[in-house]
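One chain of protein is taken out of this complex; the other chains stay put.
What follows is subunit A.
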Amino acid sequence: MNMHVEVAATVPGAAPVATDAPAGDLDARAKRAAEIAGRHADAVDREGRFPAEAVAALKAERLFGIQVPVSLGGEGASMSEIAEVCAILGRACSAAAMVFAMHHIKLASLVTHGQDSAWHAALMRRIAGEQMLIASSTTEAGIGGDLRNSLCAVEAQGTGDGDTFRLTKEASVISYGAQADLILATARRHPEAATSDQVLVALLADQITLERTSTWDTLGMRGTCSDGFLLKAEGLPLVQVLQKPFAEIAAQSMLAASHLLWGSVWFGIASYAVDRARAFVQAEARKKPGQVPPGALRLAEAANELQAMKSTVVAGLARYEAAKGDPDALSAIGFSIMLNNVKTTVSVQAVDIVQRALSVVGILGYKNGTPFSLGRQLRDVLSAPLMINNDRILSNTANLLLVQKGSGKLLSA
């Protein structure tokens, strides 16, 4: 045995060596994490607590860094690959899946708009290396879910160099705000700026104070721990503010990532419910050979709608991948309308599908603790139409339709 361990010489300025990804492809890694998430999902829901075991498993599988470009120590995963992971997790634990989705929605903004800022590039390297968890603060008291307006403002501090800033935000909902390593928050560019002249600010957990102002005791999605906070930051370097207008960040990365990854989580929940209904109907069929069980028709309807839902999400992902990197395509009105439609359509379908599945399995689904229980899934999925309220999105679409012309084509935009 060689007792003398040579300490590797550290090369000054060398990039930290990226830890090798765990065994298997993304699917295999996601399934291992989902297995752990599923085991704790009922407790997470019942106790309304953070899905700590699932998040630890996601970190162990190094899934929080997959979207970071390879050059910054990540794996350069595409939106579609991340969407698949969201769906796999959504089948097991909605809250863990939503935490994963929201993290990657924020990371999409950094990856798309932060690579030419040295500070944000270094941050992404840390996110991949340390598997940091990112939370989002857009919702604000007095503004509600209107993503594209803020009241709080970045206030430059000091007169001469003015290199630092202060920010105070009444953040009425920040999912896992207390557990996140980093929060990306929207704010007005400066105290005199219009409410729609926003920027996105990166705030490390150890740079801010969060005073809890409300507790997330909800019908579903309980494990997202989306408490309200008074967020305060003081004396932070101005380089942490992304320079791109938030309007462009929203249009070119955040809206797409939100609607597509949320939709993938909801698809996971809905597909789990349909699988339970199918297993139930198949068991009935085996008990009474020669007869089609009465629930089979309802199952056919649920499967039908699940396929339509899946097609909508997949088509949205394909349009996004095709438009990616083309700011004009991403900010075109038709593209926003398409994404809005994905969200309003699949959020309603997901609720409907879980309800249909519940009517197939009946009382065994209504009861907790049976192999067919769907109560948690139903409560969780009911958040879908409210998470950025569908009425708000529809009225935005209605406005855009006043000028859109449309191509009438089947296979292209």
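A few points about this structure:
Note that in this section a residue touches a chain if its C-beta (ideal position, glycine included) is under 8 Å from a C-beta of that chain, and two chains touch if they have at least 3 such contacts; residues count from 1.
Everything that follows uses one rule, which is that contacts and distances are computed from a predicted model.
With the options "Succinate dehydrogenase / fumarate reductase cytochrome b subunit", "Acyl carrier protein", "Sarcosine oxidase subunit alpha family protein" or "ABC transporter permease" in hand, the undepicted chain maps to the protein name "Acyl carrier protein" (source: UniProt).
From the options A:151, A:194 or A:219, the residue with contact to the chain not on display is A:194.
Per the touch definition above, the residue from A:80, A:157, A:213 or A:331 contacting the chain not shown is A:331. Considering the complete assembly, subunit A touches the hidden chain via residues 148-149, 189, 193-197, 245, 247-248, 251, 327-328, 331-334, 336, 396, 399-400, 402-407.
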